[in-house]
Structure formats: C-alpha cells, structure tokens
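Yeah, one chain of the complex is gone here, protein chain that is, but the others are all in their spots.
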Amino acid sequence: MTFFVISKVFRIKNMDILSLFVTVPVLTILALVFTKGLKQARIVSMVGSLIQLGMAINLVFAYFKERAINDSIMVFTKNVVWFEQFNIHYAIGVDGISVALLLLTAIVVLAGVFISWKMTDLPKEFFISLLVLSTGVYGFFISIDLFTMFVFYEIAVIPMYLLIGIWGTGPKEYSAMKLTLMLMGASAVLLVGVLGIYFNSNADGGALTFNILEIAQVNIPFEAQKLFFPLTFIGFAVLGALFPFHTWSPDGHASAPTAVSMLHAGVLMKLGGYGVFRVAMYLLPEGAMHWDWFFIILAATGVIYGAFGAIKQKDLKYINAYSSVSHLGMVLFALLMLNKTAWNGAILQSLSHGFMTALFFALIGMIYGRTHTRDITKLGGLLKVIPFISAIYVIAGLASLGLPGFSGFIAEMNIFVGAFQNEGMFYRIATIISVSAIVVTAVYILRVVGIMLMGPVKNEAFLNLPTVTWYEKTGILLLLIPIVAMGVAPLWLSDMILDSLQPFIQRVL
Amino acid sequence: MNFTYIILIPLIPFVVFLLLGIYNKKIKPAVSGYIGVTGLSTSTLLSFYTAYQYFFVHGKVNGVYQTLVHKTTWMNFTDTLAIDMGVLVDPISIMMLIVVSIISLMVHIYSRGYMKGDEGYTRFFAFLSLFSFSMFGLVLAANLFQIYIFWELVGVSSYLLIGYYYTKNSAVAAAKKAFIVTRFADLGFLIGILMVGYYTGTFDFETLNNPEGSAILNWASTSFMGLSVITWALILIFIGGAGKSAMFPLHIWLPDAMEGPTPVSALIHAATMVVAGVYLVARLFPMYYFVEDGFALNIVAYVGAFSSLFAAIIAITQTDIKRVLAFSTMSQLGYMMLALGVSGYDGHEGVGYMASMFHLFTHAMFKALLFLGAGSVIHAVHSNYLKDMGGLRKYMPITNATFLIAALAISGVFPLSGFWSKDEILVAAFEHNKLIYGVGVFVAGLTAFYMFRLYFGIFWGKNTQYKHAPHESPLSMTFPLIVLALITVFSGFIPFSEFISADKIGFETHINYPVALLSSFVAVSGIVLATIFYKKENDLSDKFAKAFGPLYKWARDKFYFDEIYMFVTKKILFNSVAENIAKFDKKIVDGTMEGIGNKTVVVSEKIKRMQSGKVQDYAFAFIAGVVIIALVFIYMLGN
Amino acid sequence: MIAGISIYEILTVTSILFFIGVYGFLTRKNLISILMSIELILNASVINFVVINKYLYPDMLQGVVFSIFIIAVAAAETALAVAIIINLYRQIASVEIKDTEIMKY
C-alpha cells in the first residue's frame, strides 16, 4: 500500500529516490526525539521502517523499470560535490546487488522493530539507536563514493556499543567494548586502505577521486594494489567475521538484545562482504588475484571452523554466532573464487543468511523471553509447549542447513558450482572443504532441534508458556516469506544480481 | 503427445501438505485423513493414466520408447549451466510413478486405521503428503540437480516421519542419525554432480545418457589418479545412492529408522525412498555402463552383492520383527544394485537392468505388504519383539494369509512375483559374473530362511498367552494388505522386459531352467530348514546359534558397525575436534585479541611512573629530549 | 668588543652558564634556588645576544635590544614565580620542591 503511494509521489516529482533511504530514517529519528514512552516510540519507528520497506519494494520495481532503459553500471545516480579540495562527493547509486541488500535491510529493520515491541527500558533511545544503525547501513549500500561509504560504515557500527551496552544481557559491557573496538580497529585499517586507493586513483593522470566508478576506470599500479588490497579486505572482512577476526561476533551476539542481534547478524555483517566486493575486489583486482590464495585459506578455514565451533556450544546465540561465522566465511570464500557464479552465490548467501539468521535470533529471543534461558541443555520438548515458534525454528534450521526450497540452498549451490569452475588442486581442496561444511551444519542444527525442541519436556514450568503474539508472528513472517520466496523462485533475483555482476567481471576477470 | 499435466501428480500432494500443515490445528483428524487419501488417489489415477498413455497410446516410436522432457529454467548458474525444473517421462520413471503412487495410497488408507486416535494425526498425514510430493518429484526429475533437490526433500520428510514420535528420545536420535548419514552420503552425491556439471557442461539426463553424446564419448578427456574424472563423479554419485539405499557401509541408519510409525517404514524405508539409490543408478545407467567400460558399475555390483549377503546374515539373528524386515530390505536392495551392476546395455544383455527394475517393483509390493502386516501384528500385540508373539494365526487370519504370501514371494517361490524378478536377477548374474551369482543364490537361501523364521515366530511357534486377546485389524488396515497381496501374486506375470530395458527397445525373456530350478531348490530348502527350527517351539535354533558361537553374536550385534560409527563421530569428531576447536577459539584466537587489549593496559600501568609529579624529572625529560633529538639529527645531518 | 678574547671563549662561557643553570634546575631542592638557576639560563642567552651582536653583526642593535627585553621579562617571570611560591608557603609553610608532588601518574 504505502509503496504505491510513495512510488506515485516519486513518479510525479521524480525526486531523488535513493537519498530518501537516508532522509526517512533521519526524519524518523527526529520524530522519535519528541515521542514520550514506549507506545509512541514504537509506533513512530514502526511507521518509519514501514515506509522504508515500502520504498525498498518500490525501489525494486523502479529498478527493473530503469534497468530496461538504462544500462549504466549504477542507476538513480546522484552526485553532489561535498569537499571540493579532496574531490569528495556525496555520490549515490544502486545496482542489482545494492537493491537486493537494501530490501533485506528494510525487511530486517521492520522485523526488528516488531520483535522489540515490548522494549520497556529507555524505549525512545533504543529505537533511535536502532534507526541510526539502519541509517548507516542504508547509506552504506547506496553510496558509491568511498568517503561517504566510510562515513556511513562507521555510523552503522558505533551505535552497537550503546545498543549492546545499555540493553544487553550478561557480560554486556565487555562484549560491547570488544565488538566496538575490533570493528573500529578494522575500520581504522580500512581507512589506510581507502586513502591508499584514493592517492593512486590518478594513476592514469586525471584527478584524485573517491568515486568508485571513476576509480574502476583506472589501472592502479600493481605495487599499490598488492599493498592496499589486504588492508581494505581485512578492514571490511572483519565485519564479515573473517577467521581469525571473528571473535567479537559470538560474544557480541550473545550479549546483544534480540533486535540488535538480528540487525547486526542480518544486516550489519553484510556490509563486510559487500565492501570486500565493491571496494577491495572491484577497485584492486590484481591485488585480489595476488592475495587470493591467502584469503581463500582463511575463508575456507572459517567455513569449516565455524561449523565445528558451533557443534559443542550450549548457548543458542553462540551456536548461531558460529554458524554465522561459517556462513559468512562461505560468502568471502565465494567472492574470492573470482567468477560470476560464485559471486552470485555470495550475494545470494548474504541475503539468505541475512534473513535466516535474523529469523533465528528473533526466535531465540522469543524462546529466551519465555523460558529465560538460552542453554539448550536446560530446554527440551518445546515443540509440545510452543509449537508455532518451535516449528518455525525447525524450518529456519532446515533452511540454514541448505534444504532445497529455501534460500540457503540456491545460495550454496551457486557458490559450489562457481567454486568448481576453478581448476587446480588448491581450489578443488578448498572447495571440497567448504562443501563438507554442509554435513557439519546439519549436525549442529539437528543437535539443537533434537535437544531443545524434541524429546520430553524437561521443565514443568515450561508447560504453560505464553503463546506467540501478533507482533512476534508479524516479525517472523516478514523474515520467513523472503526465505521461502528466494528458495522457490530464485530466477528473477539471481538474474538481477547476475547482470549487475557484468562490470565486476570486466574489471576483475 | 503432451505430458505436462504430470506435474499435477506431485503438486496435488504438495497442496495437501500445505493445507494440512498450515491448518494443522483447525482441521479435524478424520477430515485430514480423507483429504490425504483423496489427494493421493487422484495422483494414483493420474499415474495410471500416464502409464496407459505412455505405453499403449504413445507407445514406441520406431521401436524405441521415447524419453519425453518438459522443463523450464529455474535458476541460471553460468551462461551454459542452469538448473531446470521439469518432468522426464520414460519407462522407469513411469514404473516408479506406479510403485510410489500405489504404495503411498495403500499406506495412506492403512494409516487411517493404524494412527487412529494419535494426537498428531493431521501432522502425520501432512508429512506423508510431503513425502509423496518429494518422491514423485524425485522420480520425475529431468536433471541431476532436480533429482538432488527432491533427494534432499525426501530425506527431510523421512527425518520428520522417523522423528514423528518426537517426545521419544530414541526416535529423535534415529531421525537425526538417518538424516546425517544420508546427508553425508549426499555430500558425495553433490560433489559428483558438481564434477559432472563442470566436466560435461550439463545436468540433463537426456544429454548425459545419450550413448553418442559428448558426455559419454569424452569421458577420457580428464583423468585424476588413474581414473577418468567422470568415473570418479559416478562413484561419488553412487555413494549418494548407497546412502539412501542403505548399502554397506552406509546402512546403519536403516534399522534405527524403524523407530518411525510402521506405515512410514512400509512406505519410505521399504518400498519407495530406499530404492531411490537404485533408481538413481538406473537413471544414469548408460553413463555407468559406457564410461571407462563400466568401472563404476562393477563397484556398484560388488557393493550390492556384499550388502545383500551382509544384511541377510544379520537378518537371521534379529528378534525385533521390524528390524528383521529392515535388514531384509537392505539385502534385497543389494540384490537390485547387484543386478544393475552385472547388467549389459542393449537387447538381452540388459536383462540385469530390467531385472533390477522388475525386482524393485515386486519387492516394493511384497515388502510393503510385509511391513503393513507386521504393523497390524504390532498393532495387535503392542510389541515389536518375537518373544511376545507366537500362534497369532488363530487371532488374525487375514494378516496371517497375506503375510505368508509375501514371505513366499520374497523367498522366490513359484509362481509368485518374487520368483520371477529374482530369477531374472540370478540369470543376469549367472551370465556375467559367477562369483556374484553364487552370492545371489546363497542370499536367496538365507532370505527364505529368515523370512520363515520370522513368519513362524509370529504366527506359529510357541502359544503365547496374551493378556487381552489380540484381534484382527479393522478393514482400513486389512484392505491394503489384501490389495497388495493380490498384486504380489499376479504382478509376476507382467511381461516387464517388453516395457523396461536399458536400451528402451525391449526384448523377450525366457526362463533359464537350471538357474530357476537351483534358486527354487535353495529357497525351498531354506523354508524347510526354518520350518524344522521354528514351526514348533524347540531349542534347535539355540543349539544352532551356539554352534556358530561368536559369529552369531557379532551378527546379532550387527557386526558392531553402530559402535564404530559412534566412536568416530562422538569420540573423535565431536569430543575431540569440535571440543578442541571451541577451546582453541576461546583460548588462542580470542585470547590473542584479548591479549592485545590487555597488554596495552598493562603497558600503560608500567609506564605510569614516568609521570612522577616531580618538576625536575619533567625538566630532565625536557632537556634530555632536546639534547638527544638535536644530537641525533645533527649526526644524521652529518652524513 | 673585548680585545684578546674571541667570541668562541665567550660563547663557551655562556654555554657553560646555560648548563650550570640547567644542572641547578634539575638538582636544587629549594624552589627559590631553582628560580635562580632559571635566571642563569636566561642570562646565558642574554649574554649570547649581546656578544653575537657585538662580534658578528655590530652594525645593528637587534641583539642588544633583545637582551634588554629578556631581562625585563625575566624579572616579571621571577616576580610571578615568587608570588606563587609565597602563596604556596602560606599553605604548607615550605618552599621545598618535594612538597609539590601530590599530583602524579
């Protein structure tokens, strides 16, 4: 409904459809400042993120429309000079990839708002921080200027500190500090890389620039690429939970409140993969070629390592955090495989993991909210007492172990098929290692399902747990629908992504 | 000739599944039962209609049964490689349609009685429909990836159905085991698919199986460790099949799978899903046969033979009737694999192929019958164990009769269906590989023996005193028994080779009398032996068991394979690897990150004395700083 | 311009003077004497300016003027320092440097 209205508005006024992705959350935040109490706060943020979702959906259609008539790399571009001296622009634009990720963000954010419907402690501040985070993410996905991108990146990361610190549980201060420092440290490394790229962006003569599309036309000298690719890659990949820099994620997730875990695992961690792809690999292709092997080792290790790490965990959130390490390791792995199919898989995996893990955290939150424990050994037979939540949990589990009919499958298949395009023993072994992760994944997922959901009811107190509420249901469905949709009819999505990969192929391969 | 309507066959059960799944709580049990049955019977009718259309209306085109494919792109991998969704119609897929639909329908009907009053009634039917959907999809799959997709789906529905009694820990464990073992096998399958896809550039069965196609002709192009990569791929794919069809050594999940409700065992773990492996090999038969002169095919043959022997031996010693049947299933599947393994391609050479499909068909019928019969017994005495049974023939005549028919059939007694299919298999083996033939014959004997051990153990033997007298099951349960019994009796006379053959041309089959006589003799002697041991209550069997001593014990404990697997997974993988990785992560990886942070703080503690609060120290630092800097840089300036 | 004494000797003297000052600053216990050593340091540079002016660039008086200003400023400095020291003395009845170490680390 909303998006029709909005779309009409845009058609008529032909406004800059992308900047709204930043302005609307900002306006929502401003509105939130004047709210009083939980009721108003949540309504406002709900409306805000609903509009956002509307815009995202509208964007998808608009994108297809535009794509038909416009075959430039980025569409809906807008370019405003910001700092003339440094040739910094507020430059935005989207291609299929960013459109998909924007949609993901919009959905997850809305779901997050629903999930935190009963956030009693400092609700206003909570929603504000949540929306600041989302603003950062939106901005990151739409910007095609390294500086702007970097700014939004940090805007997205820093609210995590307060979100975990204030509303978290357990050793929240510790986790929050650890998470923030590791991510900011990474972004610090990234900054050097970005500057490196910037000062080599005039290699073919011409002015220094931060604009990704312009840099992509430049042949940055190989020495520079060799030096700055690792910096840029690691800088982003830490956020993508690259082994061995993933340790912030288990603690962070475990301590974070539900909605935050959702946003963080579902959306924020995608910035990592996206950045790696859009910046590190797109701008420094030869560097990528050169360091390929090294990071493939790390990524593949991460995949299998995360999976094994998850097997023995007791805390639901830890399990999920480690599975994220594994799944996102898959993303990085696929990106490094340097071919179209694998890249497509990587993007699909980002999306599908975004939805799945968000769903997982939502469910964990509900279970925790009811049973007040996340220790699976203390839980049991939940299928009997909270059938809906448990059933969805099973489905999410099956989706995450790559069952056909769900998003995970198509993503992984693309990755594997893509990875298999690379001849050579090294690639083969790496591929087979990562493929074998699907078995381990099955093991830890079914372990949880077996212990927690099935079996006899362990605790008498569980026999009368409150059933699922409407807002919880809404949140769940918001996330479940895309998972299934992607899994059943992947064609349009994967094709949208595939044709956006062309420039990368020309640049990198 | 358009077969697109075939997609209805899987879709109807799927719709039913969604219906029952989503409105689980709202729909009354009785209603859901009807919905399920109706849905499935529609599919069944359609299947039969299709079969009729295909074989008799459409028939052969210049002497060959055509392979008809209707497909649409589902997802693009590369410019050349894509996953299609479609239906592939050829003799074996039709035959599988028939098998699946009949058994599934029977089981549906049967379950209405068997599951009556169970709280999860609707859920049960939902899962059954889900399974039927996946199985139909599997048999109709037009390419490797599609078959893999439904392969996984049947796997998961089997998981759900084995774990149907999810409050029972044993059931949960069994379900988990089944899923993970098959998943492990599927890993091989998947890698195989990837290799095929990469080296042949297609997933489509049509292209792959074309004997003149590039896929088959260029098998030698790339090789790895002395074998063609294609061969490796086929071996890996066979691993997948072996997992589903419970071939040694991936069989361990099948016996435990009996934790599921008996109709499920009948449907999934006897008649349909477990034959998927056989079907897969049959699907790719031309590849198996032509690539590297059937190297992979030999592996199939030997694995099959060994499994059938191995399972038969174990079956003799089991006391849980469902487990006996489970092992017998495994052994029969071995038979089918063996048959495929020894088969040739064109004309009468391909008898093994035909026989295997034939046996698949007949076995599905009488094995389902056996399970359903066992189910009705269990229903009556509320126990799975032979020791709680005996002399039931008086109480439940129909079950007794049907069970007997099935037992005779599986033992291969003339003129029941089992006889014909088994005979063809032995013929094929006899013509190609004497060793395997020997194994086949021996297994035939064993089969007859353990089946009648079972039969007598249930219906004759000691006259157990029951607390409340067991009674014959209701019509809803006995009806399927009768139907299946009839099929078992007569299906042997179908001229199978007319319809199904490796080269799709079809050929005449004649009974090979020596083989037939020998096998019949073996079967009968097996039966006789069993009669002596078990018809009347006596201690012969125990003496006999003692005579074998340890061998018997090992067989009874399934040669300790579960324990070995347990050791590998639990001890090594989980407790060593996973545990240590978890530790490693906390201690080392996280430790370093922590360490960096803590070190900084420590350092700042260490250097705090510099800020001593004494102006003179500051001044000293000041002067020293200036002097040092000055000296250093002047020195540097010097050179 | 003093006959028979080259600029080097004088500059040597001033340097020594400077370092005596520094030494005093670093070692004296008493705030007042530390002030005195500061005076030494300043005077060292005062002499420097005068001498350099006289010996090297006699045609302009920059150095001399500078030195006068330095003297003036030095006086102000000392005055202020003494004032503060007295203020401290009022509170703790001591002008020892060791009594000004309560703020540290």
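Here the chain labels run A, B and C in written order, and each chain numbers its own residues starting at 1.
We adopt the following convention: a residue touches a chain if its C-beta (ideal position, glycine included) is under 8 Å from a C-beta of that chain, and two chains touch if they have at least 3 such contacts.
Definition applied: contacts and distances are computed from a predicted model.
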item: Name per UniProt, for the chain absent here [options: "NADH-quinone oxidoreductase subunit N", "ABC-2 type transport system ATP-binding protein", "Multisubunit sodium/proton antiporter, MrpD subunit" or "Peptide ABC transporter"]; value: "NADH-quinone oxidoreductase subunit N"
item: Which displayed chains the unshown chain touches; value: A, B, C
item: Given A:Val47, A:Ile73, A:Ile155 or A:Val457, the one touching the chain that is not displayed; value: A:Ile155
item: Touch residues of chain A, complete complex, unshown partner; value: 82-86, 88, 147, 150-152, 154-155, 158, 161-162, 165-166, 172-173, 176-177, 180-181, 184-185, 188-189, 191-192, 195-196, 198-199, 227
item: In chain B, positions touching the absent partner; value: 597, 600-601, 603-605, 607-608, 610-611, 613, 615, 617-619, 621-626, 629-630, 633-634, 636-638
item: Where the unshown chain meets chain C, residue by residue; value: 18, 21-22, 25, 31, 34-35, 38, 41-42, 44-45, 48-49, 52-53, 56-57, 60, 62-63, 65-66, 69-70, 73, 76-77, 80-81, 83-85, 87-88, 90-92, 100, 102-105
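Methods note: only the chains that are shown with their structure count from here on.
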item: Topology of the chain contact graph, where touching chains are joined (line, ring, star, complete, other); value: line
item: Geometric centre distance via CA averages, chain B-chain A, whole Å; value: 37
item: Chain A-chain C separation of Cα centroids, rounded to whole Å; value: 66
item: Interfacial residue positions of chain B with respect to chain A in the complex; value: 73-78, 81, 83, 145, 148-150, 152-153, 156, 159, 163, 166-167, 169, 172-173, 175-176, 179-180, 183-184, 187, 190-191, 194-195, 197-198, 573-574, 577-579, 581-582, 585, 589-590, 592-593, 597
item: In the complex, chain B residues that touch chain C; value: 608-609, 611-616, 619-620, 623
item: Touching residues (chain side chain C, partner chain B) in the complex; value: 22, 25-27, 34, 97-98, 100-105
